[in-house]
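As you look at this complex, bear in mind that one protein chain is not there, while each of the others sits in place.
Each chain carries a letter (A, B, C and D) given by its place in the written order, and its residues are counted from 1.
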Amino acid sequence: MASLAFWNPIACIIAFVVLVAIIYLFRSRGQKKYKKGTAQTQIFLSGEKPPDAEQRHIRAHNIYWGFFQALKRYYDPTIKAHTGIINDYIIWFIALAAAIAVILFIVGLI
Amino acid sequence: MTQGIPFNIPFLAVAVMIGIAFYIIISQRNLIKLVMGLSILASGVNLFLITLGYRKGGVAPIYTHTPAGIMVLPIPQALTLTSIVIAVACLALMLSMIIHIYRHTGSTDSEKSRIMKG
Amino acid sequence: MRKIAITVSLSIFIGFLIATAFLIHPFGYPPSEMDDYIIENTQSETGANSAVTAVVFDYRGYDTLGEATILFAAVTGVVMLFRRKKREN
Amino acid sequence: MMSKIVRTMASLLILFALIYGLYIIMHGHLTPGGGFQGGAVFASGVALLIVAFGSDNVHKSLKEHHLSILESSGALIFIGLAFGGIATVFFYNFLVGSSLFGHIPPPGSNPGDIWTAGVIPFMNIAVGLKVLAGLSAILLVMALATTLMEVEE
Partner (left out) sequence: MSEKARDIFVIATLVFVEFLVIILARDIYLNGLHIYTLGASSPNLTIPENYIVPVRIILEVDSMSIFMAIITATVSLAAAIYSLSFMKEETGGDRFYTLLLLLAAGMFGMELTGDLFNLFVFLEIASIAGAALTAFRTRFADAVEGGLKYIVISSAAALMVLFAIGILYAQYNLLNIGALAQVIQYTMLDKIALALLATAFTMKLAGVPMHMWAPDTYSVAPAGTTPMIYIASQACLYGLFRTCFTLYGVTLNTATIGWIVIIIGVLSMFVGVTMAVHQSDVKRLMAYHAISQSGYMLLGVGVGLAVLGNPEALASYGREAMSGGIFHIINNALYKGLLFLTAEALFFRLGTRDLNKMGGMCRNMKYTSIFFIIGALAISGIPPFNGFTSKLMIYESVYRFNPILSVIAMLVSIITLASFTKAFQAAFTGPALPQYKDVKEVPKPMLIGMGILTIIIIFFSLFPGLIVSSIVNPATDALINQATYINAVMGGL
C-alpha cells in the first residue's frame, strides 16, 4: 500500500536495539554497591515511617477523576442509558431497524 | 391484484404476529414471558415461511397416493422444519439459564435479577 | 418521553412489516423456478416419494447436518448447565 | 408421581406413542414425516412417562449420559452416511440405483415402495435416533433440575 511504502523492519529492529543500549547505559551508571534487603531498599521519607502499601497505591477509581468531572454532562446520560435490562436491548434493535428502513425509504423516494 | 383471498390476509397475520411478539418482548419484564415472546416470534417467522410456499389448490408434495393437481412448494416446508428445531434448541437453553438465574437471585424479573450494568 | 419514542419506533417497525405483507406476491401464486425442478425430479433423482424429505435429506442435506449439530449443541449445553458440581473433599 | 389412573393409562399409551414415532421415522420417505417428527413423537412419549411417574423414577432407568451416547451415535451415523458419497461429492445419494433401497418409483402418483430413496431412510433413522435421544435428554435433565430446586426450597 502507499502508506506502508516507507515501512522497514530493519529500522524497527535497529531502533529497538538502540533503546536497549541506552537503557543498559543508564543502568550501568547506577549504584554499584546495591544490596537487596538492606536499608537501601527502604523508602526514605525524611526519617518518617512511610505509609503502608494500601495507602501508597493509587487505586483505579482515582485515575482521571477530573476527566470524568469535566465530561459529567456527557457521562451521566450515557451511563444512564446502559441499563443492563434485556428488554432495552431489543428496543434499541427495533429503533435502529425502523430508522434504517425509513432512511432507505426516504432516499428511495428522492 | 390478489385473486381469492383479499389483502394477503395470511401475510398480514404474520406481520401482526411478529408485532405482538416484539411488543411482548419489549414490554414484559418477566424473563419467562420474554422467552414466550421469543417463541411467538419464531412461530411468526415459521408461519411466514409456510405461507410463502402455498399454491392455490395445491396438494402436499408427496407422490404416495396423491390426487392429481399442482403441488405446493417443498423447500419452505424444509426450511420451516429446520427453523422449528432451532427454536426448540434456543428455548431449552434459555429456560435452563432462567432456572439458574432464579436459583441465584430468587427472581425472574429482568430488572431485579440484573447484576451487571453501566 | 421514552414511552413515546418506543411506541413510535415499534409502530414504524410493524408498519414496515404490514407494508411487506402488501408488497409481497399475492397469496397462493409464488414464483417457483427452484421448487418446480425439485417437484419434477425428486422421484427420478432421489427415488423418494416425499419431496419434502428429499429436500431435507438430499437437496439441502447440509442444512440438516447443521440442524442436527444445533440440537447436539443445545443438549450438550443443557446437560452441562445442570452438571454435578465438583464434590468438596 | 401422579394418581394410579394416570399411571395405568400412561403405561398403556406410551406403547402407542413409541410405535407411532417409529412408524413415522421408518416411512419418512413415503409419507409426511421423517426423522425429526418421529423423534419428537417418541420424546413426547418420554414426556408422558415423566409427567405420570415423576422424573426421578424415570431417571432410575433412563440416565442422561446413556441418552447422550445414543444421540452422539446417531449424529455419527448421519455424518458417516454423508461421507459415504464423498467419492463423488459430500452428501451424494450413493445408494440410488443399487440393490439396497435403490428402487426408482414409477413417476407420478404411486402406492409407494419402501425399498426406495437410497440413503434417505438410513438418514431418517439416524436423525430420528438423534432427535429422540436429544429431546428426551433435555426433558429429563430439566425436569430433574426443577424437582431438585423444589427440594432445596
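In this text, contacts are C-beta pairs under 8 Å (C-beta built on N, C-alpha and C of every residue); 3 or more make two chains touch, one makes a residue touch a chain.
Here the structure is a predicted model, which is why all the values come from computation and not from measurement.
A.B. asks: Of the chains you can see, which ones touch the chain that is left out?
C.D. replies: A, B, C, D
A.B. asks: For review purposes, identify every residue of chain B that touches the missing chain, sorted by number.
C.D. replies: Interface with the chain not displayed, on the chain B side: 18, 25, 31, 34-35, 38, 41-42, 45, 48-49, 52, 75-76, 79, 82-83, 86-87, 89-90, 93-94, 97-98, 100-101, 104-105, 113-116, 118.
A.B. asks: Can you list where chain D touches the absent chain?
C.D. replies: Chain D touches the chain not shown through residues 85, 88-93.
A.B. asks: Hey, which chain C residues sit against the chain that's not shown?
C.D. replies: 16, 19-20, 23-25, 30-35, 37-38, 41, 58-63, 66-67, 69-70, 72-74, 76-77, 79-81, 83-86
Convention: only the chains that are shown with their structure count from here on.
A.B. asks: Need the most distant chain from chain A, centre defined as the mean of C-alpha atoms.
C.D. replies: Most remote chain from chain A, centroid-wise, comes out as D.
A.B. asks: Could you give the separation in Å between the centres of chain A and chain B, each centre being the mean of its C-alpha atoms?
C.D. replies: Roughly 45 Å separates the two chain centres.
A.B. asks: Using mean C-alpha positions as chain centres, tell me how far chain B is from chain D in Å, no decimals.
C.D. replies: Centre separation, chain B to chain D: 23 Å.
A.B. asks: Provide the C-alpha centroid distance between chain A and chain D, rounded to the nearest whole angstrom.
C.D. replies: It comes to 55 Å between the two C-alpha centres.
A.B. asks: Mind pulling the residue numbers of chain D that touch at least two other chains?
C.D. replies: In chain D, residues 30-32, 34, 105, 110, 112, 131, 135, 138, 142, 145 touch at least two other chains, as defined above.
A.B. asks: Where does chain A touch two or more other chains at once, residue-wise?
C.D. replies: 91, 94
A.B. asks: In the complex, go through chain D and note every residue touching chain C.
C.D. replies: Listed in rising order, the residues of chain D that touch chain C are 28-32, 34, 64, 68, 71-72, 74-75, 78-79, 82, 90-91, 93, 96, 101-105, 107, 110, 112, 116-120, 123-124, 127, 130-131, 134-135, 137-138, 141-142, 144-145.
A.B. asks: Spell out the part of chain C that touches chain D in their complex, as residue ranges.
C.D. replies: 43-50, 52-54, 56-58, 61-62, 64-65, 68-69, 71-72, 74-76, 78-79, 82
A.B. asks: Under the definition above, what is the set of chain B residues touching chain C in their complex?
C.D. replies: Per the touch definition, chain B meets chain C at residues 1-5, 7-12, 14-16, 18-19, 22-23, 26, 51-56, 60-64, 71, 73-75, 77-79, 81-82, 85-86, 88-90, 92-93, 96-97, 100.
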